[in-house]
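The structure under discussion is supplied below as structure tokens; questions concerning it will follow.
What you see is the complex with one protein chain gone and the rest in place.
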Amino acid sequence: MNASARLIAVCFVLAALLPLVANRYTMFVGNAMLVQIILAVGLNLLVGHAGLLAFVNGALFGVGAYAAALLRDSLHWPYWLALPAAGLVAMVIGVAVALPALRLYGLYLALATVAFAQFALWAFMHWDAVTGGPSGLKVPPIDFSPLPVSPGLGQYYLSLLVALAICWLTHNMLRSRIGRAFVAIRESETAAEAMAIDVTRTKTLAYALAALYAGIAGGLFAPLLGLVVPESYDLFQVVFQFAMVVVGGLGSLLGSVLGAALMVWLQEGLRAFKDLQEIAFGGLILLTVLFLPGGVAGLLRTRLGWREALHRPVRTR
Amino acid sequence: MVRIALAMLSAVLGASMALAPASAETGVSDHEIVIGAFGVLTGPVYNYGKTAFDGAEVIYNEVNAAGGIDGRKIRFVREDDQCKPDVAVPAVRKLIYDDKVFMINGGACSNAALAAMPEIVRAEIPWVITDATAPELTAPPKPFIFTTFQVGWMETVAQLQRALELGGKKIAIVRQHDAWAASRYQPLLDAMAKGGIKPVADEEVAPDVADTTAVALRVQASGADSVLLLLFPQAATVFMRDTYKIGYKPMVIGGSPLGDVGDMQKAIGIPGATARFEGLAPTKALDDPAVQKYAPLVKKYFPNAELTPWHLVGIATAQFVVAALKQAGPDLTRAKLDTVLATMSLTPDVYAGPIKCTPTDHQCYRTVAWYGMVDGKLKQVGETTLP
Partner (left out) sequence: MVALGLVVVYRSTGHINFAHGELFMIGSFLAYSFITQFHMVYAAALLLAVVLTFLLGAATDRFVYRRLARSHDTTLVLATVGLSFLLKGISRFFWGGRGEYLTIPPIVDPAPVFVFGIPVLAQQLIVLAAAILIMLACLLFFRMTLAGKMMQAVAENPLAAYLAGIRVEQVRTWTWGAGAAVAGAAGVLIAPLSLLTPDMGFSLLIKAFAATVLGGLGSVAGAIVGGFCVGLIESLAGGYVSSSLQDVSAFIIIMIVLIIRPSGLFSAYRLRRA
């Protein structure tokens, strides 16, 4: 394992040890970090590796959360079934949105997906019959019987295992043909086509994966919070997610992990100052883009020589 | 990483503290009582949280200056929930497990308070609600949870009563699309049905709506002579401005968020726009001498602030808490405080009526005062006591 992978492994080991010393508040923060890691990995695949600037993740995160809550609530599905199902629902919707978006590029894509994200938020708010409208839905904690763990502890380790699995899967995928296909279409679609890469299929796959991860993250987030409300999935959430991948490092798995941990930590630290939160995240994105385009992972790469599969320097024209 | 390091450090410290002789109750020691408050400290409705907590802090500081309660000083800790349920959940966890408070005197936004409730119930920690009006918080009554502010349905029933008192015959409702309005809308309809009245118009707007011209036109077209607003100040300001714009001047009755009519008038900016507007508040008028005596105290601890009705809300609830703590005595535990609160009563000098809790009724406050602009000045124009 190279240095980046080792650091990721260390992070997960520390995370596994956290419950020994944490109180319910710290556990919440740790669990939130794990959920955000899953989100960040998915977003980074889409924006960093595949180069598709889509703002759909916030909405799909919400879709996953609502789906998981509804499946348990109305259809009485057990959680171990509802969670992957939520991921699949988000994936289906993500692909449905992606199909028209395939024809769009750059800023058109950004615009359309921002519009979709706001539309989704509006739907969460106003489709009272299904989403509970502004009050949202209550989500009971997960019962882990017959395992002898409390819901809080169980949820934490579940998030940990899922995050670990997703990181491992992504790590392997990036070393495979699929990963190379993503980067190929990011660099130049025409060239990719010339190399017999099916651009449409690759793009759709990128959207699908990001959506799947976002949906699963949503399914994990809902019982953590104990409720699903529309405000959690607004524009700020989108900017937060982008801050994670930009500051962490676009196109880098380590970047997703570090960025997620860093941003959640920052958010908790700035808990008292909502005004500063916006300045902080907006400013961070701006400063990183201006002065440190590769993010933290990029820094590690250039200064310490830490290499990662398919982690390229930021492209210049 | 730092967080984890800190967590380990606090675990070690915690273990060492367990060896020292100390009070068995969390948040209480020989020299202090820790009171926590979660609520909206930033954002458009920060008055319900920050300003009210400032008022409470005035009382707690004064009590400390006089020597504290049974020799213990009060330490007041605040956490911001930005009026959002998903922020309230970690905020209240932080209060309970990180700041380790003895009791909570907070809760300003209904949605956020409801989200925080399961965590508070789980921790079995006393909670005196400052001004969150969701009825589900206190009905059916749960141990440890009490409110010193009128509850949602009380406000809308009072609004209806007031409109009828003032001679309203055709009543319209304008409400916002959120949980706060939803919880007080149904009781309003029920109260209207009981009186055999049907609303002539029933409009819903987004809480951050920027233009309500269409809504105002529809309400005007319905011929309503009074409009009941289930709105927060931002939407209400827009609505009032738009009714003025189309030349429609009905009687308008608002709830507690709109109680500071002077503030509303300033926000609308058009002279005379609030001529037929009334809002309610649990507090006495600002020029009442009993109230004015707190003005210098507020200035003492918050030099940049002017006394507002929201300070008074904090003052009243803090006075109630202090009285209960004093009655609970030096042997202070959460269970003991709960017993005291269940039969506690106090008439704060800044509230229009008494705060009175019983074991079967934790909605301890039921008197609201009406405010309107008379000759350009904010004046109390009426009072209603709910059953």
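All chains are identified by letter, namely A and B, in their written order; residue positions are counted from 1 within each chain.
Going forward, a residue touches a chain if its C-beta (ideal position, glycine included) is under 8 Å from a C-beta of that chain, and two chains touch if they have at least 3 such contacts.
Here the structure is a predicted model, which means the values were calculated and not measured.
In the whole complex, not just what's shown, which of B:Lys142, B:Lys245 or B:Lys336 touches the removed chain?
B:Lys245
Based on the whole complex, identify which of B:Gly168, B:Pro233 or B:Gly372 touches the chain you can't see.
Considering the complete complex, B:Pro233 is the one touching the chain left out.
Return the single residue from B:Val87, B:Ala132 or B:Val215 that touches the missing chain.
From the options B:Val87, B:Ala132 or B:Val215, the contact with the absent chain belongs to B:Val215.
If you put the missing chain back, which residues of chain B would it touch?
Interface with the chain not displayed, on the chain B side: 43-47, 177, 203-206, 208-212, 214-215, 217, 233-234, 237-238, 241, 244-247, 267-270.
Hey, which chain A residues sit against the chain that's not shown?
47, 51, 53, 100, 103-108, 110-112, 114-116, 118-119, 122, 126, 188-190, 235, 239, 242-243, 246, 250, 275-287, 289-290, 293, 314-317
Heads up, the rule we're going with is that only the chains that are shown with their structure count from here on.
From the C-alpha centre of chain A to that of chain B, how far is it in Å?
Result: the chain centres lie 37 Å from each other.
Chain B touches which residues of chain A in the complex?
Residues 14, 18, 21-26, 28-29, 32, 125-126, 133-136, 225-227, 229, 231-232, 265, 268, 271-275 of chain A touch chain B in their complex.
Over in the complex, which chain B residues touch chain A? Could you list them?
So the residues of chain B touching chain A come out as 1-4, 7-8, 11, 41-43, 78-80, 82, 84-87, 89-91, 93-94, 96-98, 111, 115, 118-119, 177-179, 182.
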